[in-house]
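Shown here: the complex without one of its protein chains, the others still in place.
Moving on to chain A:
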Amino acid sequence: MIRKPAPIPLRQTGEVEIDVRDVTIAFERDGGELVPAVDRVSFQVRRGEFICLLGPSGCGKSTLLNAVAGFESPYEGEVVVAGKSVTGPGPDRGVVFQQPRLFPWKSVKANVAHGPRMAGKSRAEAGAIADELIEMVGLTRSANALPHTLSGGMQQRVAIARALANRPGILLMDEPFGALDAQTRSVMQESLLRLWAQLDTTILFVTHDIDEAVLLADRVLVMSAGPGRIIRDVAVDIPRPRTIETTLGADFQALRRECLDLIRQQSQKAFEGNTDA
């Protein structure tokens, strides 16, 4: 039933940066019964790739991302990042959460400078790094503002700048634009693509939004619902730079269709599974 993903020809010359090996993560039901949220998932991400994990809600895609971030430890299997097994969170993997999760007591600049400060950089050095990143996300005028005075979209831009401040090789994004309105989301998607083109960063991006996944990713890993497995590895060979206009093209629509069919089958299966139980 579950088709093993076909091997993808290398389009990026980078080495394997994230190696997820047979990872199973379970959660405990009230009765103590263990239910796998992610079941024997394996995939690889090469340096500089932009990968989207796409799946219906509750398919364990965020759990999988948390395992790469080091917030969850796998029951079985392991996550290897840059050749080392992941044992906990670290500054080599910046994370952008669905909620901005900025430190409310710190200014925008101090939030972005936090990582470099923790890495032992001087106040001046950290400040310079923060200024540069704040400029890249277009918030120079709000550098001294406190987070609660900013809009949701601005806060999320600060969160991206903060996650990049340690110059992590990997950026992990957990539905970062899910809480934003449609217009803001579209602007954020384009600016993320520009940012990614400027930086040498590998991105693993979790979303349930098909259009978002196809617009952003080099590869879309489509996941099945409960227990979460990767059912297809869809290569998105639409040329870059991509903009909102890209979504109108026939190649985009064909890939969108492919993902949509997979997701709908999964949602249907999950729905029937629930009614049988």
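FYI, contacts are C-beta pairs under 8 Å (C-beta built on N, C-alpha and C of every residue); 3 or more make two chains touch, one makes a residue touch a chain; residues count from 1.
In this section, contacts and distances are computed from a predicted model.
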item: UniProt protein name of the chain not shown, from "ABC transporter permease", "Spermidine/putrescine import ATP-binding protein PotA", "tRNA(Ile2) 2-agmatinylcytidine synthetase" or "Thioesterase superfamily enzyme"; value: "ABC transporter permease"
item: Touch with the omitted chain, as defined above, among A:H114, A:R157, A:R185 or A:H208; value: A:H114
item: Touch criterion as defined above, residue of A:L146, A:I238 or A:A270 at the omitted chain; value: A:L146
item: Residues of chain A in contact with the chain not shown; value: 69-71, 88-91, 93-95, 97, 99, 101-105, 114-115, 118-119, 146, 148, 162-163, 165-166
